[in-house]
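Please read the structure below before turning to the comments.
Just one protein chain is left out here, and the rest sit where they should.
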């Protein structure tokens, strides 16, 4: 059978659909940031950025960039009406104290038990940088991960056990890949959705840990 | 020989003389609060109140009391130009993080090693209340204590070892009584000043721990 | 559209259940959410654990809640005052449990809960009755006591102004425990003197961001 993986925008849009109105959400650097573009403009969703703002709005119009109004990825942003600023202590109180409803992070690897690796390849010459990823991994009420289902070399990113250094232990709730939506459950990985045309066997073959399938996945 | 103990106002005025300009100062409930009346108005001294203000001013004029502008003793106060408000977390960061230069506390007992007891008589039917006293005792850079030299029954308040429950361990730097100014030093209690007319023997007789005397105390 | 405002104080406290832990803002009567407390008394929830700096003054507010015998336990720093007779009577009769906490440890433990810490080594109380039985440790030559977070099911606080997203600003020393309690409770209910339009509060001046507030009511 043939199937078409989701584009990055389609993946972002798919995650956006699962974010309810009124949620406090932190979108990690990279693909997760793109999700903001697909949130329903009719819904009020509160975007948090760990450098100290809540109620983050879209990029400013050209010429209106303010170097003191940036997001965690150091991109220029705006503040929505009703948003506010605060210091790093208060910002991480939000993140670590269970006040952020959903965070969306990228991943190098996700293990079947919800372990996440996304900050360090472990290579000897790599310069590690962690930022707020470990705080979000342990502190958000729900941790969503977006990732390609396999690496550019075709290796599974969902694995039995992470070989890269961990970001957090058992922290992932749901994985959104370009091929499937997979919940991390106490009973293991449960596929909730697959792209049209893919078979269970094909998906399993590209996954390094055992998958279970919900009834609506043919 | 005959001597005159300091009045409460004289004692307050004596402590006030030792507070340098620019100091951040917390004055405890009771006699210490009275010290504010004797600070040199030419000096800028920053009074802190643990319920969340810095730059506390004197009592308001009659009719200008604001129930939301009170001090730690729940008395009406004012705010000086340049003062500010903050929450309890920030207020106790000031107190416990070593940012308050001087606090002045009352005392039931002070031990020769600087232990302070000022919150609880230990009586079985007493309802204890501690407030911020323990925080000031450990957190201020210098802890001054004001007290009558003896109790109403004539018992020493400066003792070898406190019999009342402690507020803080080895925390007192200087004791101001109605009879003397006494430093707590690693070598023991060192009398720096005595009221005119009192002898070293008289003062020692009213003190429950051994005193040493600096050269200027005849 | 998200609108956290509710019509009445009665609506705001309707969800508080028997046995809940409830933080109540205020230092003495400054910042005490009197109307929310009155509504809680009318609502009838019992066996509450209350976290407050004091244990009530006179016969209104928290003191009235005590008098109505709704409080099983109180966690506070300064229960005994000249006008704390409602608490005093219950305490002497053995009808209320008291956990006495130094004020800075109270603030710090509330903050620890709000910020997700597991426990903190605090300097206050070392060597005193209030640290008896607690773990201690010497760190860099200073002594500390291990203290655990104080969290709550509900926080009732008072602010000056709020908007429909729950952003709050306070007035003078009524601010006190409001901001830190708001972060430490599962559900924070704020009474405000005025509800203002979204955007009316300067984003630089919001003291409690709306993320920490679930409901607010103008009184």
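Note that the chains take the letters A, B and C in the order they are written out, and that residue 1 is the start of every chain.
One rule holds in what follows: a contact is a pair of C-beta atoms (placed from the backbone, for glycine too) under 8 Å apart; a residue touches a chain by one contact, two chains touch by 3 or more.
The structure presented is a predicted model; accordingly, all values stated were derived computationally and were not measured.
Listed by label, the shown chains that the missing chain touches in the whole complex are A, B, C. Within the full complex, the residue among A:17, A:88, A:141 or A:161 touching the omitted chain is A:88. Considering B:60, B:97, B:122 or B:196, the position touching the chain not shown turns out to be B:97 (whole complex).
The chain omitted from view is touched by exactly one of C:116, C:162 or C:178, namely C:116.
Contact with the chain that does not appear here is found for just one residue of A:96, A:149 or A:174, A:96. The chain not shown here touches subunit C at positions 108, 112, 115-123, 137, 139-140, 142, 144, 148, 169-172, 202, 204-205. Residue-level contact of subunit A with the missing chain is found at 49-53, 66-70, 74, 79, 85-89, 91-92, 95-96, 120, 125, 127-135, 138-139, 165-169. Seen across the whole complex, the unshown chain contacts subunit B at 21-22, 24, 44, 46, 48, 54-55, 79, 81-86, 89-90, 92-94, 96-100, 138-139.
Criterion: only the chains that are shown with their structure count from here on.
Centroid distances from subunit A, each centroid being the mean of CA atoms, peak for B. Between subunit B and subunit C the centroid-to-centroid distance comes to 29 Å (mean Cα coordinates, whole Å). The mean-CA centres of subunit A and subunit C are about 35 angstrom from one another, to the nearest whole unit. Residue positions of subunit B touching 2 or more other chains: none.
In subunit C, the residues that reach two or more other chains under the touch definition are 111.
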